[in-house]
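Excluded from the complex is one protein chain; the other protein chains are retained at their positions.
Lettered A, B and C in written order, each chain numbered from 1.
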């Protein structure tokens, strides 16, 4: 046959389970123990409250800029909760909700936000990676990590997060390709929140969906309602199973929305109108999950009130502790820490000079 | 519906017209004037003979390393011949046959091969770009060129060439995405010659085809028998029409084979066996096209003999001219030419010092 | 004319050049509808349309590669790298193509691209947003690199860069974006050309070399020093590549002493070249080794410590006094 359709795997599905009113297609709701369901909800609420508090701290100059998660809590908690503790979490910079699920201490985040490198400290045995600021560059690390783990005889998988804008970067392409060629168990979670700062999804790429980009690599892709914690979780579980059983990557597109500014330095009114935002507020991931939990009797108004109070206290305590810590961190010296495993003689010389109030350069007489 | 297949354009075709025995599906053979058919054939033969001559020149130290086209003549001539002269040819480093079709002078190629920057000189009004050595990086230039042309009110399209290996580079991804987002009339011609130096296509990427990578960008993709000049030409014409009429890009995968070494520095016996090569020799693009032309009465043995003689003479004359030119190019000065539009005072100083036999540095007394 | 901030002055230069020359186009992340995250390209899309003020996908290599192509087809693209710390994703397009296309084609292709990028610390930003790695571009043959030190210089240098037939990397000291205003007059009044340094303060005792966001700090140090009886001549480099080493050396031949200031790390930093050139051009007059007042050999720390990292007037004055006392 001289002209025929090429044969290749091109099926990509879309999944949604929990609708905007909190009604679920119960057949598809995954089996999750009640306490985990509530923990998921609490994590989402905590992430949102944390942002609200941080916004105030930022506006009053106590911390610097940060990227709010508001609106994307389901996409994060739904997916990360499919991961084991021994698996790897490879975030970008907006994954506060996922961080909280993984146990990242709010104190560390606040210290980082306040401009101290010490806030980025990671325990050697933690399986969380630091924030990655250069967009799209961290997915390759996830690939390297699991590939290394396999060579070391360990079965670990990695889940890596990035935005719609990040899919335009060459590194996204290289990471997907490496993961597929090397059969790496990586779950690529794209939080398509419709914007890369001011650039809307429609101007970022012309493919009808982001999920279909998986086809370019012979990888399984799936699109989910990213404000639907169940759809996110089911897709993530399937991806985790595929990773563990077949050692194959998956690309999950979570269709969601950033309800707040890109970062505190951004004014979204310059590029989108309130109407659009209002439409998406209707689809709030926390509200709909809350309704479902209420209907199931897993939370009630009083319980939520108590939860909110606990969270407020927890965040307040974290900030107090951070403030106290900051008082101890005024020296110029730590700037030189951890550049290398051991300070080189030249760095030691520069540090000494700066500690004496001089510039790091300068000479020594002959 | 909670779980459904996503809708997007995923059809990619495969096209072949002229088989290994020189038999064509005549219904699909494109309309091409006889003289152009013969010109195409002659270009293919000339490219192959040129390589053979260059190989000798290289082995005897007269020129440096180069990348033979042997085996890929149909993929190049079939596609480039769909382009108008006012369109842009954006090559990588192996497109000798396409260059010859476009009128590049063998003397320039030989001068370049002999290690002289002067061989890379381009006329300001030519619409051919220079060789691009860093794999995968030139496609973005094609996108920029046609996008600029449109802003200037001109309808120009660009055809850019690259290999299977190049599809792994981030720049390929970014170029495809930009071309699609900006509706750029670019024809992306991937010569899948099965190897990136020693790395076989199967280890370069896991997608079943390279053509399907177009889906990631909402771009039309097509795969053709790359040793079949008609299939290559038809696909290229369709792509050119799409570019001109719809201002949309196309990705063409030409499935072909590099019959020779990667470059003269390479020894392919290290990574592939003769059997495989022999199998592909059966599919030689020149032979099958020659058979078809013969059967049509467009060439005959005597005509081919004459053609071969002409080509030999032409190449010989080009080399003689190149040798003569080289004699005139011994100075250190040209190294400083064209770094900037005007030589900076510092570069003028450095040139003067080097012309006097000194190092470019050095001081001036105070 | 009005008193403008540097952001406004750059915006003005862009608008003027776009009006003057249809071939000038802007492209980058958030440069259009948003007007740039620092508002440098504010309102330009309204005046010039989205064909000439192009919001691109998020891909630095793409932006640089497309700019190279556009320039070869006759435009004068002014791409923005949102921060110099992200220009490395497009580094190979700059090194392998932008810097060499004219040379590779023996003049057959021109690539008059001006790559704008904010650099430097001091605005309480995140990691990668405070870099000062001008050497990556000054050590690249075929690239010119300029750094304005105030609104007026920004305006005239940018105009010169856009009119230059060759690629220019335009480093914008983001700490100065809104730090002060200056009367921005017609470009004719400002004789700044690429490749020329300017003496910003006359002095006889010592030559103080700075540029970008360090210039105001050097000026401040000079004032302090003057109170102590030391008259520093302050040179504003403006262009780092090609370097106006003769202007520096000429000054040092008069003063006999030299201190160089930059926020880039010390080792293999721009100060090394300046020191080497001063030694070459003023050796017999040099009373003390050239002192470099720079960032240390570490990345810019997160913002709580960035001011500790940055050279300040005090450290500069300290270095000048040490040089005087050598």
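Here, contacts are C-beta pairs under 8 Å (C-beta built on N, C-alpha and C of every residue); 3 or more make two chains touch, one makes a residue touch a chain.
Only a predicted model underlies this, so the values are computations on that prediction, with no experimental measurement involved.
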Omitted-chain contact residue, chosen from B:52, B:65 or B:316: B:65
Candidates A:130, A:200 or A:303 - the one touching the absent chain: A:130
Residue among A:2, A:68 or A:170 touching the omitted chain: A:170
Residue of B:265, B:278, B:295 or B:341 touching the missing chain in the full complex: B:265
Selected from B:91, B:106 or B:136 as touching the chain missing from the view: B:136
Contact residue for the chain not shown (choose from A:18, A:44, A:114 or A:145): A:145
Hidden partner chain, residues of subunit B it touches: 64-65, 93, 112, 114-117, 119-120, 131, 133-137, 165-166, 168-171, 196-199, 203-205, 265-266, 270-271, 326, 329, 332, 334-336, 339, 346-347, 350-351, 354, 357-363
Missing-partner contacts on subunit A, residue numbers: 117-118, 120-124, 126, 129-130, 132-134, 137, 139-149, 151-152, 156, 170-171, 174-175, 177-178, 181-182, 337-341, 344-347, 361-366
Subunit C residues touching the omitted chain (full complex): 85-86, 88-89, 91-92, 95-96, 99-100, 103-104, 127-128, 133, 135-136, 138-139, 141-142, 241-243, 264-265, 267-273, 275-276, 279-280, 283, 286, 288-290, 292, 297-299
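Throughout what follows, only the chains that are shown with their structure count from here on.
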Distance-maximising chain from subunit C - centres being C-alpha averages: B
Separation of mean Cα positions, subunit C and subunit B [Å, integer]: 39
Whole-Å separation of chain centres (CA-atom averages), subunit A against subunit C: 35
Residues within subunit B bordering two or more other chains: 170-171, 174, 177, 181
Subunit C residues counted as touching two or more neighbouring chains: 56-57, 59, 61-62
